[in-house]
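Scroll down for the structure; my scribbles are underneath it.
Of the protein chains in this complex, one is absent; all others appear in place.
Per-chain numbering from 1; labels A and B assigned in written order.
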Amino acid sequence: MAESAHHSSDMWVFPRSAEVTEFVTRKTFTRPGPVTLAMALTGVLLVLGIIGFVMKAAQHGFDDHTPWGYYAAMFSFVFMVTSTGPLAAAAFRITKSHWRRPLSRVSEIFGILGIFNILLFIPLAIVLPTLNNPDVGHHELALRRSIWFEGPIGSPLWWDLFGVIFVGINALALLWLSAVPDMAEAYEKATGFRRSLYGMLAGFWKGTKRQWLIHKAGMALLGAWYFMLLIFVHFIISSDYGQSMIPGWKDAIFPVVYSLSGFQSALGLILIIMFILRRFGGYQEYIGISPFWSASKLLLAFSLLWCYHMFSFGITYWYGRTELEQNVLKYLLFGSYGGVFAGNFFFSFVMPFLVLLWNPVRKSDWGPALAGASALIGAFLFNIRIFVGSFNAGNVYGEFITEVPPPVYPGLSDILIVIGGIGGAAFIYLLATRIIPIISLWEIKEGLLYQKVDTFIRGRYLVLAKPE
Amino acid sequence: MADQRFDHKWGMVVDLDRCTGCQACVVACQSENNIPINTKDLFLQRRAYEWIRVERYWEGEFPNVKARFIPIMCQHCENAPCEPVCPVYATYHNDEGLNVQVYNRCVGTRYCANNCPYQVRFFNYWEPVWPERMRNHLNSDVTVRSRGIMEKCSFCIQRIRRAELKVEQQERAVLDYPTMKKRNFLPACVSACPTNALTFADQSDTTGPVNRYFKALDDHEGGESAPRAYRLIEEVGTKPNVIYLKKVDKYPLKNGGGHG
Partner (left out) sequence: MQEGRVLPARQINRDLLGSILYSPRWFWGAVAVLGLIVMGGFAAAGLMINQGMGVTGLNRPVMWGFFIVNFVFWIGISHAGVMLSAILRLSKAEWRRPATRAAEVLTVFSLMTAMLMPLIHTGRPWRLVYWIYTIPFIPYDFARGIWPNIRSPLVWDPSAVYTYLTSSILFVLVALIPDLAVLRDRTTGLPHKIYTVLAMGWQGNPRQWKLQIIAGVLLSALILPVFVSVHSIVSWDFGMAIAVKPWHSTIFAPYFVVGAVHSGVSAVAFVMIILRWIYGWQDYIRHEHIDALGRLLIVVATGWFYFFVMEVIFGFYGREADEIAFRDFQINQPPWNLWFIFFVGLTYFLPVAMWLASSWRRNLWLMSIACISVNIGMWLERFLIIIPALAEKQLFTFTWYTYAPSAVEITIVAATFALVSMLMLLFARVLPLIPLYDVKEGDILKTEIQIGRRTVPATFRED
C-alpha cells in the first residue's frame, strides 16, 4: 500500500497496517508535556469544584432546590455531552459509515464518564422537590405538574436515578466491548499496571471468528439499546429537572430540543478532540479529512434542526398567547434570560450555520472544530438558561407561572461548581486516554481491508466496499 | 351635549341567577337576524343555527335534581382566536369591540369555527330556505346568508348602527343606555328577555347596567364590587366582552347532587 499512503486529497489516509498497533500503543503509554499540563490544570479545577460544592452545601443545605440551579445546569451540560458522546460511534457503526473509523474511540471513551455522571447526580436526586405539595395553599396544587402520577414510589426521582445509572453502565459496557480487541492486542506491548488491567479486562480474547461475530452483534445490540435508553433518559432528565419545575410549562418538543443539543454538542466536542489529535497529537496518518467532512454535514444538520425545533416551539407559544405561554416566552426566551438565549441561539445555530455553510470549510479540520466549539458553548448556555431558569421560577406547586421572575446570577460557589464539574470531566477523559488507545486499532485495520485506490477511466479514485 | 359621545365598546352581562331557560332570546334572535328555520333534520344533523343558545345541564340525580341554564352567544373576544386564523379577513375586530363577520369574504375554510372555544360559529351547510309566506317577514337590515358561509351573533349590529346613525349622527345626542332601551336599540335577545337576565350597554356608560361589572373585572380582577362576575373559559386568554354572573344557589341540592 505504499503508493496509496499519500493519497492526493488527504481525505482518506491509509496508515500501514503493520504499524498501527505499535504506533498507537506507544502514543497511549507515554504522557507528553502538554497532556501532563492539561491534566494538572483540570485536576486543579476539579478540586476547586469540590470546594465550591462544599461551600454551597454548607451555606444552603439540601432542603431547598432553588440555590442548586447552576449545579443542575452544570450536571445537565456534562451529562448531555458525555452521555451522548458514545452514541456517535454506535450510530455510525450501525450505518456502516467508513469515515467513522478514526472517530469511534474518541467518542466511546466518553463512556468512562458514566461513573462521574452518577456521582454528580446524587446531590440533584436529593434536592428534587417532591411531587406531593407539603402544604397546599391558595392557587396551589396538591401534586406538582409533571407526568408522574403517583408519588413518591413512582416519582421522577427513581426514574432519573436509575436512568443515569443505566446510561452510565451501558456506556461503560460499550467502551469495554469495543476496546476488548485493542486491549488484547496492546497487552503484548504493555507493562506494569496497564498490562495487568488489560489481562483482566481482555485476557479471554483470542480473536476467533466466533468471538468476532459475538463482538459485532454485541456492539450493534448495545449501540441500538444505548440509543433508545439515552433518548428516554434525556426525556426524563430534561422534563423532571427543567420543564416540571416551571409550573404549567408543557412543551412536548423540549425533550427533543434537549436531545438535539446533546447530539450537536457531543459531535462538536468529538470534532474538537479530533482536531487536537490531528494537529497536535501526531495522528495525521490516522485522521484524514473525511471524518471532518462527513461529521460536519451532520453537525450542520443538527444546527438547522435545533433552530427548526426551537422555532416550532416558539411559534406555537407565540401564536397561542395565553398568559402561561407569554410568561414562559418572556422568562426563558426574551425577558429574564433573553441575553442567555441570544447567546444560545447564536452559538447553537447562527455561528455553526455560517461556518459550515461553505464546503471548503467543511472540508477542513479547523472549520468543523470551530463550529463544534460554538455548538458546545451554545449547549452550555442552553443548560444555564433552562436549568437556572427552571430552578428559580417561583413556586413549583403553582397552577402556572403567573409572573416573570428576574434572572439569577451566579455566586462564587456557583462559578466554582460549574468550572469544577467541567474540569473534572475533562480530567477523567484525559486520564482514560492514557489507558485506552484513542484510535480504535481493530476498526482502523478493518477499514484498511475495505478500501483501495483504483483506476477509473483516466483518474485514480478511492474505492469503498459496502459489506452487508 | 354632542361632544360627550362615547368611544363605543359594547359589552353584555348575563346574569345566570335570572335566567329561567325560557328560550325567548333564541326566538327573538332567530327572527331578528334572518336565521334559517331550524328543522328537525337540521337538529339531527347537528347543523342547527342558534346564534344564541341556552345550554341546559342537569345537576343531581332524579328526583333530587336541578336544571342549570347558561345562554351562550358569541363572546366578542378582545383576543379572539377566530380572527387571526381566517385566511381572507372574513372575520375581524372592529373599533367598537365587536367581532364582525364579513359574509362576502368568507370562503368557507371553517377554521374559525374550529378555533372558537365557545362553539358559537355556524356554517351554512345547506342553502337556507324559508316557506313562501315568510318571504316578506325577513329583516331587511340583515343579510340573508347563502350556503357555504360562516355566521354568528353580531350583537345585533344593525340595531347598533341604526342607533348610532339616528341618535349620534342625526340628533347629535348621547347614545346612553336609557336611550337605547327606550327606543329599542338593544340587541333582540336583550330586549326579549323577560327576566332581564341579559343586559347590554357601552362598557364605559355609567348609566348602563354593565359598566360596574367590566370595571370590576378589568380593574381589580373580581374584586368586592362584583363577586359573582366572571368570564367564560377565560384561561384560554380570549378576553371576552361578555361577562357572566354566577348563580346564587339559595337552596342547594341535598347531599350536593351528583355530577354537574
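FYI, contacts are C-beta pairs under 8 Å (C-beta built on N, C-alpha and C of every residue); 3 or more make two chains touch, one makes a residue touch a chain.
Predicted model only: the values in this text are computed from it and were never measured.
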Visible contact partners (per top-of-document touch definition) of the missing chain: A, B
Contact residue for the chain not shown (choose from A:136, A:315 or A:412): A:315
Touch list for chain A against the chain that is not drawn: 9, 11, 141, 143, 145-147, 149, 231, 235, 239, 243-244, 248, 250-256, 290, 293, 297, 308-309, 312-313, 315-317, 319-322, 449-452, 454, 456, 461-468
Missing-chain contacts mapped onto chain B: 45-48, 53, 55-57, 70, 72, 81, 84-89, 105-111, 113-119, 122-127, 147-148, 233, 236-237
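By our rule, only the chains that are shown with their structure count from here on.
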Distance between the centres, which are taken as Cα means, of chain B and chain A, whole angstrom: 57
Residue numbers on chain A that touch chain B, as the complex places them: 319-323
Chain A partner contacts - residues on chain B that touch it in the complex: 79, 84, 235-237
